[in-house]
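For this view, one protein chain was removed and the others were kept in their places.
Chains here go by letter, A, B and C, matching the order in which they are written, and residues are numbered from 1 within each.
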């Protein structure tokens, strides 16, 4: 199978094929022999070098954890059409403030309609005994507030949104 | 559900029923509350006492491992008919000599037709750097020999059989 | 002498497990307590009995004095070990424990009261000729008064919760403009964590080392120093790495520091285990910071260089026995370093993150000790401190201990939650850590988050594995993900089929 693997915007083509008791990986004009236990738990010799790694998929990404590091790759079948990137959505959500971790909202320091400067503390969330003040991602007017004090929030949950621009 | 549990020939009736966030076990006029993670990995509070155990089925037996010990129980649904015991088969196989572990046959010290006394070494199997001499399970005549030197054997494999009785 | 047959451990996580281990070794029954969020926590299964305290919020469970005392009564415990954090430095709790007729395994309530309040501790230290930093004389609740003190002492200053400890409720203020908001946040944290929003303020020392003395006293008048610990590797004023001996002390300075620690402990009428914390400036002058009237998170480094069990010693002293050692017998050997594993993302400003530990492979072998509070498949709830465990290494020399740490932490695999592990691996490559010359400002100046792993042979290997994984997904109906969670049912959910991870989500 031919797989296209992307990391940091760089795409590479890798051919994976059965070889002896294992697999061969062909890329950049090289041939790497892979042998051992493969799957979500990889325990393999790569050209004789022992490598233990955990591999898992998260959406379009394959995450490879080994040597205390985690590499994130986007993979696709070389025969499949290329998928569009999610750039536009990210742009539109630039003024949104999301909880980066689960916790409890302790205080909301602004109201809908307030004009705020980027960096101003807007919501205080407590998690793991720490109070964290989350600040305006950009200058503008607060268009939505989705939380109130005492409310538990999940990781990634929208806290509020700021519409860019000064008065 | 009503379960009959047997150990060492002693049968006891236990009723398991959902109770609150867990289960209740009723037996011997007692009621024991079970709460926590249940399944092959049990991690439960039994009336407030924390117990971690691994449970697995091996044929008709349920094996419960905890506190460094393993308990073997035979369980059946109290509504199901009682199954016959496998006593007869065990009797018939009394003269059979089975490998108690995997290994390599190093030597066979007798031939079919030999008259042997109980306790006489008959087969030497090497495993894990040790040579183990397996002896005649009873006095009698050797009726079958299923192995020869150099042959690998699996755990439980028949090595030979002795037909009881003197000449 | 007071007998102790059953101890309630009023804590959770790794310290509750650690205390239960020693109790088991002493043939003393142990009672765990837990909140609704901790029903399946590892510490529950480290004890002989376990009792529910109440809802997840610490104020309704681990900080709830009535609930804890009620549990002790129900279990028939005759003593309470508070661990660290939570109620460990509450003099009111210690008093309530003793009034309930139970043995308090820790310093006498009067000493907890005297030393737990930083302001009183400071006054006691001054009286005992132990040097302190310039600052407010007493606890201050009024922001305006705090501001006046800051202006008198001069910025930068540091705000501290009077009842705080362990870096919680502590904030540096560089400039008058930040002052108001900083006071508000610190008061909020102090109120929440310790039920007391009084603060005090003192001069901020540039580039000091944070070195503390483990002190121990018995009911027979002995107070000794069990060596020091260097805790200068800090982020957010909180320790992440501690070691003993301190690489910054000459034998003479070490002796001086131990003596100061014993003097501070005597001033507070100290018994049982405590820690006298000091800052040391560039000229080698010591300043008393505070006294922690409890076992510290980092006590294992002391245990490793001394070959003794401090929890065992705590129980012995609480029973009225004499200290096992005299000061002359305290002879540390080799070097030990502790690495705190927090559920925090070092790539994102050490932001704490709750979650499920999907994979946990802990190091072992010579000179490696592991004290962990979660297990594979276990949950790190967001309600409590994000410390999930500690890895402690010892070596015949500091150099060996550092090399061992690289090996041991490199062998460790934790997945499912971000942890400080990659941060520690980074730290172990830094010259200032390897040569021991770091100070408390080191991380703020030199740690700028973790870089994504670079391109190179290791990236190529990872890429090959990613491609192979994609290949396996394509040719097999489903990828057998590693899912320890699969092997479990929860109570009351026996009939609910757990969804299985499909090959391609």
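One rule holds in what follows: contacts are C-beta pairs under 8 Å (C-beta built on N, C-alpha and C of every residue); 3 or more make two chains touch, one makes a residue touch a chain.
What you are looking at is a predicted structure, and each value in this text was computed from that prediction instead of being measured.
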For the chain that was dropped from the view, give me its touching partners among the shown chains. A, B, C
Contact with the hidden chain (one of C:108, C:158, C:241 or C:394): C:394
Of the residues C:372, C:423 or C:438, I need the one that contacts the missing chain. C:372
Where the complex has a chain not shown, which of A:39, A:60, A:121 or A:152 is the residue touching it? A:39
Identified contact with the non-displayed chain, of B:106, B:138 or B:151: B:106
Residues of subunit C in contact with the chain that isn't shown? 17-18, 21-22, 24-27, 300, 303, 307-309, 312, 324, 333-334, 362, 364-372, 394-396, 400, 403-404, 406-407, 410, 472, 475-477, 480-483, 486-489, 494-495, 497-498
In the full complex, which bits of subunit B touch the chain not displayed? Write them out. 1, 3, 5, 7-8, 10, 12, 14, 16, 23, 25, 27, 32, 34, 38-42, 44, 46, 49, 51, 53-57, 59, 62, 64-71, 73, 75-77, 100-104, 106-107, 121, 124, 126-133, 155
Missing-partner contacts on subunit A, residue numbers: 18, 20-23, 34-41, 43-45, 48-52
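Criterion: only the chains that are shown with their structure count from here on.
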Of B-C and A-C, the pair with more C-beta contacts is A-C
Using mean CA coordinates as chain centres, what's the gap between subunit A and subunit B in Å? 51
Expressed in whole Å, how far the mean CA point of subunit B lies from that of subunit C is 48
If you average the CA atoms of subunit A and of subunit C, how far apart do the two points sit, in angstrom? 30
Going by the touch rule set out above, which residues of subunit A reach two or more other chains? none
